[in-house]
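One chain of protein is taken out of this complex; the other chains stay put.
Right after this comes chain A.
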Amino acid sequence: MAWNEPGGGNQHDPWSSGGRRGGNDGDGNRGSNNGGGNNGNKGGNNQGPPDLDEALKKFQDKLNSMLGGGKKGGGKKTGGGSDKNRNPFALPGLLVVVALAIWAAMGFYLVDQSERGVVLRFGEYQDTVNPGLQWNPPLIDDVRMVNVTRVRSLSQTQSMLTRDENIVEVEISAQYQVANPRDFVLNVRDPAISIENALDSALRHVVGGTDMIDILTSGREILGSSVASRLQSYLDNYGAGIRLQTINIESTSAPEPVIDAFDDVIRAREDRQRTINQGIAYANAIIPEAQGQAQRIVEQGQGYRESVVAEAQGQANRFNSLLTEYTNAPDIMRERMYLDTMEDVLGNSPKVLLDVSENAPLMYLPLDQMRGRSGNQGRSSSSDSSDEQLDPNVLERLRNTQGSSSSSSNTNSSSIRREGR
């Protein structure tokens, strides 16, 4: 993942721009593309030569020693020849220098703040480099970049068996970071798939050890944390260099075919509350009403008591007053009261006055008809009785006895008239 060879043409620019920008290049990936636009950055070139010279020298030394140690003796000749004769070696020398320059320039690369570079020298792990401008000899060193700050995430929705052999659907997401770049790059082929598999296994394992009701309700947090610890232990075991940050149990639900039954349980719970509320409403309605009613009954009793007492008191007072008068003149009072009462009584009632003692034989008096007449006055007369149908004897006698007194005949005639009406 180091510098790509095809990018070699642009080598100077990323390096120089990198020199100025350093580590504060925050936008994730390699800075080369940014730098590519800014051609000819002089400030960068000032820094370049010393490094380049050193590198060149180093390389020349290496090359010399290699050529010298190699099978061809020509290497020594070349080395010696360059001193003696400039002309013949001008072209290859120039080629070599140019090649070296290009090669050395290819060795520069940027490590972003979010990244670490895993450096392999001849395939062997050498170092993990930190953010900043870095140089490693190309072709010899291989640098593999890993983003270590990005939070990677992964989510799954699965249906699975619970301990009580029910089936639940769990949606889970895991967030993880690269904790050890070296392990992440070198130990496991395809760490992403590994974590996916491990998550799958860990989740089902934990769910398999839990009852459905816990998964659907209270046990979700515990579920998350135990999945997390289990998953982390798997990953540690694989040496994947991954640190798990969070496991979120996004949702747990009953599977599609039974979801309506589960919803019905929720509805039933609501129904229960609703029914109870109705009962409470009923109670709330009738009890105050009953209280009011009770109050009314008590008030009525109270009222009765007071009215009865008051009435009694009133009557007693009246009696007392009368008694006072009576004690003053008993005979007069007595007579007056008697007459008043009789007047009222007789004035209100139809009456028949007859002298029973003189007539020995019993006479017929149609009391029923007389009563009925007075009783049926308003009605359409169920009985046909009238004045004329009274026994003439009786009428005769009545006239005889009553004729003498004008006052009483008035009373009588008025009362008979009333009867007739």
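FYI, a contact is a pair of C-beta atoms (placed from the backbone, for glycine too) under 8 Å apart; a residue touches a chain by one contact, two chains touch by 3 or more; residues count from 1.
Methods note: contacts and distances are computed from a predicted model.
Between the names "4Fe-4S dicluster domain-containing protein", "Branched-chain amino acid ABC transporter permease", "Dihydroorotase" or "Protein HflC", the one given in UniProt for the chain missing from this structure view is "Protein HflC".
Note on the undisplayed chain: of the listed residues A:Val98, A:Leu154, A:Ile167 or A:Ala329, the one touching it is A:Ile167. In the full complex, chain A touches the hidden chain at residues 67, 70-72, 74, 78, 87-89, 91-92, 95, 120, 122-125, 158-163, 165-167, 186-190, 193-194, 197-198, 200-201, 204-205, 208-209, 234, 237-240, 254-255, 257-258, 261-262, 264-265, 267-269, 271-276, 278-280, 282-283, 286-287, 289-291, 293-298, 300-302, 304-309, 311-313, 315-317, 319-320, 322-323, 326-327, 330, 334, 337-342, 344-346, 348-357, 365, 367, 370-371, 374-375, 401, 405, 408.
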